[in-house]
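Just below is one structure, and these are the notes that go with it.
The excerpt is restricted to a subset of chains, each kept in its original location.
The letters A and B name the chains in turn, as written, and every chain counts its residues from 1.
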Amino acid sequence: DIHLCKYTIAPNSNYYRLWRSLLIILVICSAWMAPFELAFIRYLPRMFFLIDTIVDLIFLIDIVVTFFIPYMDKRKFILVDSISDIAIRYISTWFIFDIASSIPYQLFAFLITKRVGRGFAYNLLSMFRLWRLRRVSNMFSRLEKDIRVNYFRIRCLKLMGFALLSIHIMGCIWYLLAERYHNPKQTWIGVHLQDFKQESIGKRYVYAMFWSMITTASLGYGSLPAVNPVERLYTILCMFYKSGLAAYLIGNMADLAVDITRRTHKFRISVEAVSRFAIQNHLPSSLRDQMMNYMSLKFKTESLQQEEIMSMLPRAMRTSICQHLFSPTLKKAYLFRGTSNDFILQLIAEIRAEYFQPGEDIILHHEAPTEFYIVVSGKVELLIYKDAEEQHHGLAREGDVIGEIGALCCMPQPVIARSKSVSQVLRINRSCFLNVIRGNTADGQIVIYNLFEHL
Amino acid sequence: DIHLCKYTIAPNSNYYRLWRSLLIILVICSAWMAPFELAFIRYLPRMFFLIDTIVDLIFLIDIVVTFFIPYMDKRKFILVDSISDIAIRYISTWFIFDIASSIPYQLFAFLITKRVGRGFAYNLLSMFRLWRLRRVSNMFSRLEKDIRVNYFRIRCLKLMGFALLSIHIMGCIWYLLAERYHNPKQTWIGVHLQDFKQESIGKRYVYAMFWSMITTASLGYGSLPAVNPVERLYTILCMFYKSGLAAYLIGNMADLAVDITRRTHKFRISVEAVSRFAIQNHLPSSLRDQMMNYMSLKFKTESLQQEEIMSMLPRAMRTSICQHLFSPTLKKAYLFRGTSNDFILQLIAEIRAEYFQPGEDIILHHEAPTEFYIVVSGKVELLIYKDAEEQHHGLAREGDVIGEIGALCCMPQPVIARSKSVSQVLRINRSCFLNVIRGNTADGQIVIYNLFEHL
């Protein structure tokens, strides 16, 4: 429905989504590559540089594309599609960083030195590529709010990815320290492998990752300890970082555990309270079982509880939902046969839906007639109290009205109603009902006619 | 009460429960056996294969049984007992996995190779048996919701079992790496025990578990470090897994700690607020003590607080409980002697129960008479204010009515009422009471007659 300026690209269009997904993949690749190249660049084949340069170009293209993507004004919640506004906002925020992270520094290094992988400064500049991870971070915060995705899994994936990247970077720098140290034999790896620079890249990388993992998982320095002062300082830094990382991971897990068990906790607290109450007050066991069954059903059918959810929605939406859910049942009820549509609509606003579980009483013997009920689903048994014993009187099913005689004729309920299966009923308050009738006298007469005919 | 199709087996019947418990035990055994056999199968006696095959057969039988077990429809909360429906649901969900985990692969291996414990691929396939752990997981989620079981213990047991199984599997695979490495002397165990394949199974298993435990408990690599590249890679994986496991365990412990101390926290917060309030407002110490005692009692008698629990239950249930709890007391009260049953029932709906603790005032001197009380349990002292001093006037016990003269004759309460022990009283609001009387004039006259006679 929203009409955007024709030069801009809709941020929800499929093309743009595809483009964004492609970029996410490239970001993850280049985040892994950047520190790896920093450590092992001298030994890498030319292929890598070609790919790097292409990826850099793709990100440069994305910078241009960004100038045509409308953004959401956080204050007014409007999509801004004026190209000048987009440009001002972009240039004043992330533009510089995006440019800095997209320049193919290694290409320049190659053009200057005419040799591949030379120019340590250029390689360091390439680490700017890690800035691109901002996109991945954005993606995760989008996914966390998306209810189609399992929250626990997406949070775990994020934490795992973050931990893995940290370990990877830590390991690459650890190797770099050995690579660039003046005396290769006085390094952590030189002590084990004399000519480590002749070993395969894979082997060296595994060594570095092994150290990095041992440090992060706090498994200690029996193997691969720091040998020279530089390494010792770096190890201190890494240990400080890993402590923070561990605390962060565990803190987040604790948060997730709380989140996952919240419902069960709540359930147990309320059920235990009810059970303790029943025991301490010596309630008869039949009543106690009814109470426990009710609590258990309440927990299971939480998704069916309309009251709470309805209260979160605005009035107009609420009315639409009630109309959709209850008007077929109301129209089916004999009491409202022939009444006007408006009458039904007004009545719906006064209705509350409730669930009863097998064996639960809906209407008690001789209780005051303040409400009557219409069955939506399930079966309700009707009983009469005769000679101090309950006797079967009938069965109410979908669309049947219960307790209307007591409520409308103002006398104690003559019939007991007890749910036989999980059943949903609509509760109509007597005084609210009379109020609605007062405003629609014609319909009121129809209702009374229906009632007398039924009797 | 529920009638099921006669070919199906009631999921709550004792036979089926026994069968399920038997299977749980077998599942735990086979979950422990599967990785153990994978690692040490060449050295195991023939007995193991026999047992394995029998267990597999039992699980095959259970697959057949499952076709006759009704299931709960999660949307309608109805037990579905149609055999075709059960079959469709089962086949479309877990059937394939259950079959895959019940095939006796080792039997096939034996039939083909004619030798015991050969065929590494078959042994790997046997790991499918771990799928059966789904049953244990289901059992735990059932137990977590069962209030007869201590929540803290069941959660701890679950976490412990999970950790133990992880450590067991990790250790078995660690041994397997050494067993299958081309150069036995270049393995973690070969470095310590030259001819480890000649050692007893127990010794080798303890070595493997020792490494596994050291890694999981992050106690480091002083002993039994990785020696060859394969082991190094596996160690990296294990460390990553153990970090996640540790975070998961700690996170769950934190959740449990919060859960356990919740009540004490709440208690302290409210008591501290009351105490600070009393100190800052210079309330007299007698009043302060009363306040503190009240808060403390409120915490202890939380299980007796009816209001909150009642509010969670449906109306019909509420009425039944009140009837059970209060009608004997009401009938015993002199004021209601001779009134009709219906009158008592209607009155009960308007009653609130309250606890008072020793020394707490129920009725103040000359307060406005909006309520009167009936004692359910405990002793209440009645006092008169004479010559600016409180004088003993009487003692109210179970069934006695307090403050009714003030409330019904519309004059300031002439008598002070103060609880002498922990006592429960029913509070009846004056205007609610008058409303009920208006609807039952005959009973009203009896009440007035009773009152005048009492005076």
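The rule is simple: a contact is a pair of C-beta atoms (placed from the backbone, for glycine too) under 8 Å apart; a residue touches a chain by one contact, two chains touch by 3 or more.
As the structure is a prediction and not an experimental result, all values here were calculated from the model.
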Number of identical chains forming the whole complex, with 2 shown: 4
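What we mean here is this: only the chains that are shown with their structure count from here on.
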For subunit A placed onto subunit B, the superposition rotation in degrees, Cα atoms, nearest 5: 90
Whole-Å separation of chain centres (CA-atom averages), subunit A against subunit B: 26
Parts of subunit A lying in touch with subunit B, wherever the complex brings them together: 156, 160, 163-164, 203, 206-207, 209-210, 213-214, 216-223, 246, 249-250, 252-258, 261, 264-265, 267-268, 270-277, 280-281, 283-284, 287, 290-291, 294-295, 297-298, 300-301, 354, 356, 358-364, 366-368, 412, 421-422
Complex interface listing, subunit B residues touching subunit A: 1-2, 76-78, 144-145, 147, 151, 215, 218-223, 225-226, 229, 232-233, 235-236, 239-240, 242-244, 246-248, 250-252, 254-255, 258-259, 302-304, 306, 308-309, 312-314, 316-317, 319-321, 324-325, 342, 345-346, 349
